[in-house]
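The complex is shown incomplete by one protein chain, all other protein chains being positioned as in the whole.
Coming up: chain A.
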Amino acid sequence: MSVLVDDDTRVVVQGITGGEGEFHAGQMIEYGTNVVAGAVPGRGGEEVHGVPVYDTVSRAAEAENADASVVLVPPAFAADALFEALDSPVDLVVAITEGIPAQDMARVYKRLGETDTHLIGPNCPGVITPGEAKLGILPGNIFSSGNVGLISRSGTLTYQVVDNLTDRGLGQTTAIGIGGDPIIGTDFVDALSLFEDDPATDAIVMCGEIGGTDEEEAAEYIDANMTTPVAGFIAGRTAPPGKRMGHAGAIVSGSGAGTAESKIEALSEAGVPVGDTPEEVADNVEELL
């Protein structure tokens, strides 16, 4: 079992004729992902990696029965691509694009709330169910199949933690990179509830970071609703207040909200062991299982 994606997920890649789109569509296909179409305006009728390209997402979804989309479109056009995916409609949209203007995302977010679609991202590495399908840019070879669910705001931190897990023989049901932007589709709470409902997931790792209050909200949710145990990690303990650390969301205000401390405290109070190092996170998962 898995959440969001599996062998049957039929994927359309928006932007498949671009440099990133073509490369990562190839990587996804090589991993075994069921990529059934590409969508690029003006490029309908072409083929990329043997996959047919359509002018619109609706046509791609209809002709190929697609139910998920991966958006690898430059930031200036990404919001429009997201609206198009939501309107086609598909059940799952994975937005890899980094640097989408915040006000564009606010409008997309508003529209998202009027649909039943799951949006992952933007500015995320994607979603992977090891051995079945990857939607995004994650390096497939470090993942292994198993019973740990993973949720992370950071791409490379996902890889690091997965590496520590895989090293111990702790495979993953699904790993979800939810993205580091201030406005994202699926957040920790959404992803936690998906894993809670998945009988194959026996433990969950949640990798958060400074900025925002998503981790604090997740802690409340875990305390009130979760039976599957969760292990945590928070990046940015050493970040000085007022400075932005890369991710748009990773900024600590001077007031104490959004700090690593407040997140670690909230999670600890909800019974979530928070590791000091990725290695310790793997230790904690072993103990929870």
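Just so it is clear, a residue touches a chain if its C-beta (ideal position, glycine included) is under 8 Å from a C-beta of that chain, and two chains touch if they have at least 3 such contacts; residues count from 1.
Rule of thumb we're sticking to: contacts and distances are computed from a predicted model.
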- Undisplayed chain, where the name is taken from the UniProt record, one of "ABC transporter permease subunit", "Cytochrome C oxidase subunit I", "Succinate--CoA ligase [ADP-forming] subunit beta" or "Tetrahydromethanopterin S-methyltransferase subunit C": "Succinate--CoA ligase [ADP-forming] subunit beta"
- Given A:132, A:190 or A:209, the one touching the chain that is not displayed: A:209
- Item | Hidden partner chain, touching residue among A:40, A:100 or A:218 | A:100
- Of the listed residues A:21, A:52, A:130 or A:155, which contacts the missing chain in the full complex? A:155
- With the full complex in mind, choose from A:46, A:163, A:265 or A:283 the residue touching the hidden chain. A:163
- Query: Touching the left-out chain: which of A:95, A:222, A:239 or A:270?
  - Reply: A:239
- Item | Touching residues on chain A - with respect to the absent chain | 75-76, 98-107, 109-111, 125, 137-139, 142, 152-160, 163, 180, 182-183, 207, 209-210, 212-213, 233, 235-240, 243-250, 253-255, 260, 276-279
